[in-house]
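Accompanying notes for the structure given below.
Note that this complex is displayed minus one protein chain, with the remaining chains in position.
A, B and C are the chain letters, set down in written order, and residue numbers restart from 1 in every chain.
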Amino acid sequence: MASQVLAQTATNYLTDKQGILSWLLTTDHKRIGLLYTASITGFFFVGGFFAVLMRLHLLTPRGALFGPETYNKLFTMHGIIMVWFFLIPSIPSTLGNFLIPMMIGAKDLAFPKLNLASWYVFMLGGLVTLVALVRGGVDTGWTFYTPFSTTYSTTYVVGAALGIFIAGFSSIMTGINFIATIHRMRAPGLTWFRLPIFIWSHYATSLILVLATPVLAITLLMVGVERIFQVGIFDPALGGDPVLFQHMFWFYSHPAVYVMILPAMAVVSEIIPVFSRRPMFGYTAVAYSSMAIAVVGFLVWGHHLFVAGESVYSALAFSFLSYLVAIPSAIKVFNWTATMVKGSISWDTPMLYAIGFLGLFTIGGMTGLFLAALGVDVHVTDTYFVVAHFHYIMVGGAVMAYLGGVHYWWPKITGKMYPEGLARLSALIVFLGFNLTFFPQFVLGYLGMPRRYAAYPDEFQFLHVLSTAGASILGVGYVLPLCYLIWAWKYGKDAGPNPWRATGLEWQTSSPPPAHNFDVTPIVTGPAYDFEGMKEELNLG
Amino acid sequence: MAEPVISTRSYVFTYLALLALTLITTLLGYLPLGPFSMVVAIAIAAVQACLIAGFFMQGLYEAALVRVVAAAGVVWFLIMATLILTDYITRGWLPFPGK
Amino acid sequence: MADHAASLVREQFRTAEQQRETETLGMWIFLATEVMFFGGLFVAFTVYRMYYPQAFGAGSADMNILLGSINTVVLITSSFTMALAVHSAEVGNRRLLAFLLVATMLLGCVFLGVKLTEYYQHYLDHKMPSVWFEYAGPNASKVQMFFVFYFFMTGLHALHMVVGIGVLLVILARTLARSFSAEYYTPVAMAGLYWSFVDIIWVFLFALFYLQGLHI
Partner (left out) sequence: MSASSVAAEVDWLFWVLVVVCGTVAVAIACVVIYSAIHYHRRSENELPPPSISNSVRIETAWTVIPFFLFMGMFAWGAKLYFDIERPPDDALEVYVVAKQWMWKTQQLDGAREINQLHVPVGRSVKLLMTSEDVIHSFYVPAFRIKQDVLPGRYTSIWFRATQPGKYHLFCAEYCGTKHSGMIGWIYALDPQQYQHWLQEGAAEGSLASSGEKLFHQFGCANCHHFDGHGRCPNLQGLYHSTVRLAGGSTVLADESYIRRKLFDPRATTVEGYDKNTMPDFSHQIGEDDVIQLIAYIRSLGPQPGSTFPSSPAEPPELYGNQPGIAYPGAPPLQNRTPGIR
């Protein structure tokens, strides 16, 4: 793909400068990516801890551990932390940050200081939210529905909303940075249709970040104003309409789901060709489908409101549009599958995660078709069916892909290989644990178990116990990679510049990369996922 | 040293046009146009916005991409407004409370 | 002169032209996010305006059209001076640039002063929701809602003005420190974009809040 392979330089981005300040004041996109990685890992385990407590509590129908107040705070904080402090920044701010400049042959993002600022803003938002949590928590659910959040809740709603409001600016900064970078910083010869799908998907993601996040910010600001000043904006007692809040909230929060899943698709689109040694099947269709998801994804939010009191005709339109947005996702799944056919398929850990993603995302996406069908949605919305559906997308999809991506690029990031056997084992554990946790929840939802219940009728207990058992397995599957990846950073074998024989500019430089990625700006002459070069290399060998 | 893309004359004309439109929209506000008074006011404001964005902000002289970005902001706002208003306008079309 | 320009190209960029284009693009994207930010409020306002036309008309009738239109003229003038400031940066006229920046900031301060006067008048009229609100006519809670949106949106706009004046102060300081030249003036242009955008928001606020109650 690139015209030359760089010579190994003496120092890399990790050793270039030393000391804690060199990290805290860095403008290197790779270091900022690692700062984000450390932060979101912390948030992930905090949010995961809440999830474990919830699952343990639900072992018995009356609730095993807490009163309902505590349970309500647990699911709220689990949602807030996982959505805004793990999933939204997860892949874009870590892998995206690290890889986008390298994949397009740039020395850095367009606005390195803005990039660093986004991390500080993110941390400030997280800190404010954690303070709200420590001071007593929030019990509104991550959705902040009015009038409960503005009038009736007695918890720290404003603190939590403020934290999310602040963190939103970090999303906007990241989005602006990515869009400007992808437009203006590409290496000579790197035309749009030579870009890796990773870049296309992150471009689409950034579009959503930039256009949706401000609406969340203003909506939360309105909730804050209504709550602090006790004036009418959404409060029906003062002439407001709580459904308007839901419209504005989901105008952000539905596209936000695509902020989580598009980067996951980006990662999988890199892994599958490399580990099948086949060019991406239907490259153009996959590239365009990312953009289609980003655009059409803005038109479907009303499917969260089918029973909420929106008009039936509006519901009809939103149902139709929701089916449209399923098409580009389907196209991607078909193309990934077709890429594998007749390939040379390796069973390395990243590929195992990618295959797991494929299965779980397919289930998650297809259950979305159930929820888009108006007559069925009436029954299963606001039940565990919905809980299972979005966990299949966000955990089965986004987190699996994130882990796959971390394993795939770990040799590039750290220069070291992780222990393959252990990694395959934990990929398997995550897959099995995940399904055991969440598949029973589809059944629970169909049987009518409403979500956000601290206690439940006896007949649901068996499925809840299964789900809790799965969660404990899943927990092990998440802790294992944390341990061995850190271990590998210190003790792993040297990986070399390109252990997977992957294409893509990021593999043309040393591992870990030098501080400015490339000593000479690469010139691109061919398409992405071009394995023809490997043939010559093999013949020579 | 590159030649400035917009002459001072154009800025002055733009400024005068903006002042004239402000005067017109204020005077039209006194006419009892009913629901159209809002339409007229917003239409004139939109013209003013285009003048400011096109000349003062040099939007007309930037790369096409910049104009696409500006248009995207407006289009996405219209998406939000249209689909939310669709709900409010169609409420009550079925003769049952809350439909 | 060419060396001077080259030293101003940051390391991630290949050329000064690339840097300028990228920064301009970034700024416009930021302004698009601002459109959506204010857009949320505009949509909410429109929904309630559609449902409570009389109440919102009654609220609008309490606006001071004289001060409102004076402020519109002041802000448009400030946008004009700002555009001229960018122009003088383009031609490298530093003294004129500094003068126009000061003029723009002063006009911005006049705007804020007039706005505060209006707020004070609303306070005296007991039209300040949550602080002191009294309304004897029909639909009091909806009239109050009009004022909630009025204070929310104009307040948010005023906050943007304050930020804008702060930005211009920094630009002025850098101008006086001879940081800008005809080769490098991107920060001036960026500040100009922001300032004009805030003006655009006001033009719409003027239409929404002031012009709807004139004939009542």
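The criterion applied here is as follows: a residue touches a chain if its C-beta (ideal position, glycine included) is under 8 Å from a C-beta of that chain, and two chains touch if they have at least 3 such contacts.
Only a predicted model underlies this, so the values are computations on that prediction, with no experimental measurement involved.
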Among the chains presented, those that the missing one touches: A, B, C
Contact partner of the left-out chain, one of A:Phe49, A:Tyr323 or A:Trp487: A:Tyr323
Selected residue (touches chain absent from view) among C:Tyr52, C:Phe80 or C:Tyr184: C:Tyr52
Omitted-chain contact residue, chosen from A:Leu53, A:Met123, A:Val296 or A:Ile345: A:Ile345
Residue in contact with the excluded chain [from A:Gly42, A:Pro419 or A:Pro450]: A:Pro450
Residues from subunit C at the interface with the omitted partner, ascending: 50-54, 138-139, 141-142
Residues of subunit B in contact with the chain not shown: 34-35, 88-89, 91-99
Interface with the undisplayed chain - residues on subunit A: 68-69, 72, 139, 141, 145, 147-148, 151-153, 236-237, 239, 241-243, 276-285, 306-309, 312, 315-316, 319-320, 323-324, 326-327, 330-331, 333-335, 337-347, 355, 358-359, 362-363, 366-367, 369-370, 372-379, 381-383, 446-448, 450-457, 531-532, 534-535, 538, 541
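One rule holds in what follows: only the chains that are shown with their structure count from here on.
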Most distant chain from subunit C by Cα centroid: A
A-B compared against A-C, more contacting pairs: A-C
Whole-Å gap between the CA centroids of subunit B and subunit C: 15
Chain centre separation (subunit A, subunit C; CA means) in Å: 35
Touching two or more other chains - residues of subunit A: 183, 211, 215, 244, 248
Overlap residues in subunit B, where contacts from two or more other chains coincide: 65, 72-73, 76, 80, 84, 88
Residues of subunit C touching subunit B in the complex: 21, 24-25, 28-29, 31-36, 39-40, 42-43, 46-47, 49-51, 53, 65, 69, 72-73, 76-77, 79-80, 82-84, 86-87, 90-92, 182-183, 189, 192-193, 196-197, 199-200, 203-204, 206-208, 210-212, 214-215
Subunit C contact footprint on subunit B (complex, rising order): 1-2, 4, 6, 8, 11, 14-15, 18-19, 22, 25-26, 28-33, 35, 37-38, 41-42, 44-45, 48-49, 52-53, 55-58, 62-63, 65-66, 69-70, 72-74, 76-77, 80-81, 84-85, 88
In the complex, subunit A residues that touch subunit B: 183, 211, 215, 243-244, 247-248, 251, 298-299, 301-302, 305, 309-314, 317-318
